[in-house]
Structure formats: C-alpha cells, structure tokens
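The structure follows.
Only one protein chain is missing from this complex, and each of the others stays in its spot.
Showing chain A:
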Amino acid sequence: MILTALCLSFLVFFLTNLPPNLEKVAKYEGNSRMTDEEVAGWLEKNGFNQALIVRYSEWLGVLPGWTREDANGRLEAGRCFAPGDDPETAPAFCGILQGEWGVSRVFREDVSSIIATRLGLTGKMMLWVMILMVPSALIVGVLAGMREGSRTDRTLSTFSIATTATPEYVSGVILVAVFASSAFGLKWFKGTATSAMDNATFENFFLPVLTIALYGMGYIARMTRASMAEVMTAQYIRTARLKGVSFPNIVMKHALRNALIAPFTVIMLQFPWLLNGVVIVETLFNYKGFGWALVQAAGNNDIDLLLGISVVSVFVVLITQLISDIGYVYLNPRIRIS
C-alpha cells in the first residue's frame, strides 16, 4: 500500500514536472512573454533544474531542500524558506513527511489548509449522499431480490440498470433542466450549490446530492438484489418457510442479515467511483469542494496542490479497500471464526 502510494505520487510528480509544464509554471509566475533563456534562468533560480528524483525526494522530505546563495555567499532563498526569512531558523528538510505540503500557486495559500477546507465541504456532501443513497439502494435491492422474477423485481431491476446507465453529467443536466429551469416552469430547487457551502438547505443542496446518489445507487441495488436472491434460495430459508414463519418475518429476521454482507464491501469500493462523480457534480453545480479544487489545480498545473490532492485521493481509495477487507471479515462469521 505504501509502495502503491509512492509509485502513484511519483507518477503524478513526473507528469506535472515535464518540461512544457514547467515552462507554463515559469510563465505564470513571471510573465507570459518570457524568452526561452529567461524561462531557463527562472527555473534554475527556483530549483527546478535538479534531477527529477532529487526534487521528488525533496518534496517527500527525505533529502534536504534546495538553497540558493547570493553573490556574497549568504543563503538567499530556498525550498524551506521565503526570501525574507532567516535561513538559520529554517528547517533543512521540508516535505510531506514533515507535514509541509507546499504552497498553491493559484490560490496563494498553504496546500494543507486548502485541502482541509475543501475536503470538509466535500465530506458534508458525501455524508448526505450516503444518507440518501445507502438506505434507498438497500431497500430497492431487498425488495427486488425478495421474490426473484416477479413483477416488482423486473421493474426495480430495470430502474437500477437505468440509473447505472445515467452518468452524473446527464442526470445532473436533466434534473436541473426539469426542476430548476424556467423552461419547464418548475423552479423547485436551485441550479447551483454555491450558497450551500456555508448554508446548506434542502433547496440548494438536494439536486447535487441526488445526482451523485442516483448513479451509485443502481450498482449497490443490483449487488444487493443478487445477494438477496441467493440467500432466499438457501436451505435455512426453506426450513423457516416450512416451519410456518410468515414471509415478512423471514425477510426481516432470517435473510436480511446474511444478504447485507456482500453489499457492504461494494459500498466501500464505491468510494473511488463516487470521487469521480464528486468532481463532475461539483463542477456542474459550482460547489467549491475537493473535486472543484482538483479541476482548478489540474487545469492550471498547480504542482503542489495537484500532488497534495492526488496523495489524499489515493489514500482515500486505499483506505476504503482496507476497510472493506476488514469489514468483510468482521461481518462474515464464517471467516471470523476460522
């Protein structure tokens, strides 16, 4: 897992530090009409001409940061301190291992503080997505899998196929057009969620949450349906039925707990996909969260911010995989005991 994270961050580092990208950074920081020599000089002054692996280690914090001496041999600037600071008090190492995430070139702010606030906003959205998505997906799945092949099953299965076939940018556009535009006359909700960042109400927050939830829901519902249908054919269900236990009782007490083991792992593994949806929905509804920051960072080649974001998102993915493994063992008594 650590190896995966290292490889991935190096890959992002490599791709963002290719010569054309660095040239863009130099022109962004200096001015857009710099000559090639000026660009090369700027890059040299700011420590970009060291070997890629050295700069990556500096960013990681296993090698001391670069420094620059002025004509008198005094330390003038370096990776770990700004031109005005006292070089003596500055630490030699400053990478993410020391907790220094660098400074965003677009927002002129510490990457760690940007990520903290943006992640908080996205977390709020994800919380509501989960509250909406998980129960409704489980209900749909259980109802469909309860009586396999029945009319309810067919209707609900088609419904869940339809939701998985609708990417967020399509359902978002349709929902906004129907419920928030003047053309249909139903102005029930707001088409943007910018105001929901400080003050989330049902009116401005429901559409983005629904858009993400719909896409994820179909998949979970199908998994639940499959697992429920399998459990309903098991021997112990037939025994319970022959004993004369009523059908609602069988579903609630005997089948449900066993049928929910598989969907749990699926829900955890959905996180990477939800991350994808978050980026689209935050762009569509102009909600300035984590995904929006990703788009801004990638669009402007903001190296430090982009690295920070990819490290965080890769860790989110890896941790959810770990949780799903642990949770599976915890939920499934057959594995727990052996």
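We take it that a residue touches a chain if its C-beta (ideal position, glycine included) is under 8 Å from a C-beta of that chain, and two chains touch if they have at least 3 such contacts; residues count from 1.
Rule of thumb we're sticking to: contacts and distances are computed from a predicted model.
Its record in UniProt calls the unshown chain "ABC transporter permease subunit", which is the match among "Phosphoribosylformylglycinamidine synthase subunit PurL", "ATP-grasp domain-containing protein", "ABC transporter permease subunit" or "NADH-quinone oxidoreductase subunit J".
Of the options A:52, A:116, A:174 or A:326, the residue whose C-beta touches the omitted chain is A:174. Residue A:276 is the one among A:98, A:136 or A:276 that touches the chain not shown.
When the missing chain is restored to the complex, the residue among A:21, A:113 or A:201 that touches it is A:21.
Only one of A:54, A:127 or A:295 touches the absent chain when the whole complex is considered: A:295.
Against the chain not displayed here, chain A makes contact via residues 4, 7-8, 11-12, 15-16, 18-21, 24, 151, 154, 157-158, 161-162, 164-167, 169-170, 173-174, 176-177, 180-184, 191, 272, 275-276, 279-280, 283-284, 291, 294-295, 298-299, 301, 306, 309-310, 313-314, 317-318.
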